[in-house]
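A single protein chain has been removed from this complex, and every other one stays in its place.
So that you can tell them apart, the chains are marked A, B and C in the order they are listed, and the count of residues begins at 1 in each.
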Amino acid sequence: AGKLTISSPQDPGSWDPIDTFLVNWASVGTNIFDGLTYRGPDRKLVPGLAESWTEMDGGKRIRFKLRSGVTFHNGEPFNAAAVKFTFDRLLGEEGAKGPQRSNYIAIESVEVIDDTTVDLKLKAPDPVLLTKLAGYGAMIVPPKYIQEKGDAFFNVNPVGTGPFKFVSYAPKTGIKLEANPNYWGGAPKLSEVEYRFITEPATAVAELQAGRVDVVLPPTIPIGMVPVIQADPKLTVLSIPGPTVDALRFNTKSGITADPRVRKALIMAVDRAAIVKSILAGQASEIASFQGELSFGYDPALKPLPFDPKGAQALLAQAGVKPGATVQIDIRGNDATMNEVAQAVAAYLGAVGVVATIKPYETNVLLNDIIPQGKTGAMFQQKWGGWTFDYDNTAYAMYHSGEKWNPYEQDADLDKLLESQRAITDVAERERILKQIAHAVADKALEMPLYNSNAIYGVAKRVKNFPPASDNRPKLTEVTVD
Amino acid sequence: MAAALSFLRSPRFRNLEFLLGASLTLVICLAVLFSDQLFPGGADKMDLMARLSPPFRTAAHPLGTDPLGRDVLARVVAGGKISLLVGFVSVAGAAVIGVLMGLISGYYRGICDIVVMRFADVQLALPFILLAITFIAIVGGSLTNTIILLIVSQWVQYARLVRGSVLALREREFILSARAIGVKDWRIIVQHLLPNLIGPVIVLLTLNVANNILLESSLTFLGLGIDPTIPSWGGMLASGRTYLQVAWWVSVFPGLAILLTVLGLNLLGDWLRDSLDPTGRTSR
Amino acid sequence: MAGFLLKRLIQAVFVMVVVTLVVSFAIRLTGDPALMLTQGAGSITEQDLERIREALGVNRPFLVQYGGFLTGLLRFDFGNSFLGGTPVSRLIADALPATLLLALVSMAVSIALSIPLGIRAATARGGVADQAIRILSLVGLSVPNFWLATMLVLLFAITLGWLPPSGMESPSNFVLPAVTMGVILTATNVRLVRSAMLETLQSQYVMVARAKGLSEGKVLYKHALRNCAIPLITYFGLQFGGLLGGIVVVERVFNWPGLGTLAFDAVAARDYPVLQGVITVLSLLIVGVNLLVDIAYGLVDPRIRTS
């Protein structure tokens, strides 16, 4: 029993799983909906609405045995038809209007074998598909309800099979849920959950301090406020490595950074360990490739370039870069942490004679215009965090020629590597190739890897058993409050 | 205490006002102008090991350090450059355009008036912040763009103020008598209208300098600011906000700097308005 | 009267059309909502994007889209949010009262503060009270609103625990945002009241009122104040209009689900319909406030009413 209040930074606007990509949808959605599979805080893939599954046809068909006796919150039974409806919808007309569809295009069709058995027929094997089924667009939705009430109604009155039932939603303010006593995984211990949308980090922390919010979800809490929460006897900080990585990528096409020696020099000029230690207050870990240690494809053997200003200067001299050369660092204007990090980077670069200026952009302009159009400065911030924790998701988008996020680099070898691992279902072989990619990228110094930041949860001590999920999707079934 | 109070009451306070305003403004301007000499390389010198050290402890960092271990005092002094630049240039630009528009629309009435006033209506219906995000999103955040934005969004204030004064003045007998003599319109505008309506404009000017320094900080607060390596009061204030509970000095000192500047400028502005008026009758 | 209203109506339509035209056009320069929606998706093809654009209706020529918006307006239909498809009218219906209330309460606080202070300063012109009030108002002018807001939250919500730091569930939620806005507005308003009052206090009828033997309170608050009303109402009206769209920052700090936040988020998300809707409503409101100001002129000043 009891009520938990959670602060979430953004209102996704719609609770329909296929409408959005926002992680803040998932924080809530994971408690309303279930996927066929489930991935808990330990990132192990376990059965969800499917009790088991088998791969067939060399990975081109997956057969799911569904859990029986499960009903949606509105009483509608969960069965194979619901699964088919869900994916038909996702891949059909309705899904075409939204962004989720692209993640699941590997699915060719869904075939109902019997009421509790369903086959996903794939166009090609997709090694990450089972993970993707654990969240977002693959959440199973009630067919009758949607057909009867219509899509617009479903958007703001979601019904799923999850541990909590939807109660009410006030746009821009919050959403309220109540316990689903009939949950197939056992009734949740809480009776009510309220999510409040609080954009402003300081405000969320103030609410936490004032005791009006029990949990502040990442990525809200600014590093600077972590000590404030730690100092509060009623509060605690739960911090675990998350999927988010930050790097300053280089313009490898023009300017001084077209020269790999210069790129290496710039990386060596910056004491990333010191930045992680001081500005990020240890709430992050240094990275050598553009992925965190939880990522599939992470190679602990790959070490970051050492901090070596002397060496950097030597390299710069070798490359013919005169002191006073300038670089521009493009960052997201509203990213307070990166704001400081970039200033620190600029200061370090200044120490080796490279003058750095920082240009803050409105986030969406940077992401949708400046980077894709290749209009960045010599360096630009890239923040990335795939909830699937698979390096492929990052690497392909970052390094494959012609990808939106890769405006500069064209490397046939790298392209081949990236493509090759996609078709492989052999886990070990895939991992080997992914590591190879990471090494190749590090060799070419395509980016200055910075850090893998932690997911920081601010939690009131009255909350017990809170699972700080690294993917920001804590399932609240076991949580209790005093 | 009583003596001090009676001194405040005396008419000499007006001179005190000037002294105070002028010396404050002068000190601030000089400090800001010579910040490079005062703190050679100081504003940017980073020391991550000494981050967030509190004020009044060491001579090296009398006002403490910021999250990157930079000297707050040096940054406050250097930060004045951008803040004052933004404040003054934007205000000057807006005032020049606005006064001109106001004069034309108020004096000639007719179609000029209609056009300018409808512009003003539209401008007033466009909330500043929305204008700001859209504008910055399109053209990007930079010093020049911030200034242009402020000018675009503020000239209307001056235009309205001036137009109102012109409408009142143009029926006054000394304007009529200039017209009766056959003085050309532009001379009437420049020699008679302008000097007589400049008082309130100066007051608005000095108030807006403060306002614009603050707006710059609001823009930074909303993530629409300029290069954060260039220190500015507004930027420091906005970025120091998350540290209020652990390191108040990061945002309090730039705030104080703004306060002193605003005080100095307004005292000076009020005095200037009064001294520009030979009759000495304007209400203070 | 009919002529006056007609003129106002034409003016309102003009302002609304120009403002929405400018905003709709400008927002489309800032980026593609399809890109926004698919941010974070692994690999998105141009086809995917085109499908989404098609669904959102943003692949048509600008003027066609704008025309659609205008025809929708005639049916009081602002379209649906790109983010989740909620009808814009519903979003506005939720946010508008929040903003209106906050703006009204803030204005009320500011008026309640600035009128007595301004009058005090004017009557004590040049004296200690006057100087103190003037300096205080300058202090108020140099404090950024978000900073003041944060300080107030720290003091009253966290340290003292008297008031909620954010949200809008109960009347107590109004206190901090209204005081923040009120104080900031008061800084300017006090000066305004003071100078309007100084002018009025010179008038002969104030002397006459005193000569009747009326108390100072009656002289100032009944006879003088009412006569300052015109410039004050004009200014307060303008200020109110500015407030409606301008309290984004305060709304953000206090997590106030108002129009400012709605518009701000809409720009950030390139949610064209929401932004267009908000701007339309805002411009109508501002024109409406101006109209109210004109009507108020007549109420306070019979010279305008009867001519």
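Rule of thumb we're sticking to: contacts are C-beta pairs under 8 Å (C-beta built on N, C-alpha and C of every residue); 3 or more make two chains touch, one makes a residue touch a chain.
One rule holds in what follows: contacts and distances are computed from a predicted model.
Chemist: Choose one: "Integral inner-membrane protein", "Glutathione import ATP-binding protein GsiA", "Dihydroorotate dehydrogenase B (NAD(+)), electron transfer subunit" or "Heme exporter protein D". The correct choice is the protein name in UniProt for the chain not shown.
Modeler: Listed in its UniProt record, the absent chain's protein name reads "Glutathione import ATP-binding protein GsiA".
Chemist: Can you list the shown chains that the hidden chain touches?
Modeler: B, C
Chemist: Determine which one of B:133, B:178 or B:267 touches the chain that has been left out.
Modeler: B:178
Chemist: In the full complex, which residues of subunit B touch the absent chain?
Modeler: Residues 11, 172-174, 176-184, 187, 191-192, 195-196, 276-281 of subunit B touch the chain absent from view.
Chemist: Could you list which residues of subunit C touch the chain missing from the display?
Modeler: These residues of subunit C touch the chain that is not shown: 2-4, 6-7, 203-205, 207-216, 223, 226-227, 229, 300-303, 306.
We take it that only the chains that are shown with their structure count from here on.
Chemist: So with touch defined the way it is at the top, what topology do the chains form here? Options are line, ring, star, complete, other.
Modeler: Shape of the chain contacts: complete, all pairs touching.
Chemist: Name whichever of B-C and A-B has more C-beta pairs touching across its two chains.
Modeler: Top pair by contacting C-beta pairs is B-C.
Chemist: On a CA-centroid basis, which chain has its centre farthest from subunit A's?
Modeler: B
Chemist: Roughly how far is subunit A from subunit B, going centre to centre by Cα mean, in whole Å?
Modeler: 43
Chemist: With chain centres defined as C-alpha means, what is the inter-centre distance between subunit B and subunit C in Å?
Modeler: Distance between chain centres: 22 Å.
Chemist: Note the residues in subunit B that touch 2 or more other chains, in rising order.
Modeler: Only 133, 137, 222, 241, 244-245 qualify.
Chemist: Which residues of subunit C are in contact with two or more other chains?
Modeler: If we look for residues of subunit C contacting two or more partner chains, we find 30-31, 150, 154, 252, 268.
Chemist: Considering only the defined contacts, which subunit C positions touch subunit A in the complex?
Modeler: The touching residues are 30-32, 35-45, 48, 51-52, 55-56, 80-81, 83-87, 90-91, 94-95, 150, 153-154, 157-158, 161, 164-168, 252-255, 257, 261-262, 265, 268-270.
Chemist: Inside the complex, what are the residues of subunit A that reach subunit C?
Modeler: Residues in contact with subunit C: 11-16, 19-23, 96-103, 151-152, 155-156, 170-173, 196-200, 202-203, 206-207, 209-210, 212, 362-365, 367-369, 372, 386, 393, 396-397, 403-404.
Chemist: Within their complex, state which residues of subunit B touch subunit C.
Modeler: These residues of subunit B touch subunit C: 5, 8-9, 11, 13, 118, 121-122, 124-130, 133-135, 137-138, 207, 210-211, 213-214, 217-218, 221-222, 234, 237-238, 241, 244-245, 251, 255, 258-259, 261-263, 266, 283-284.
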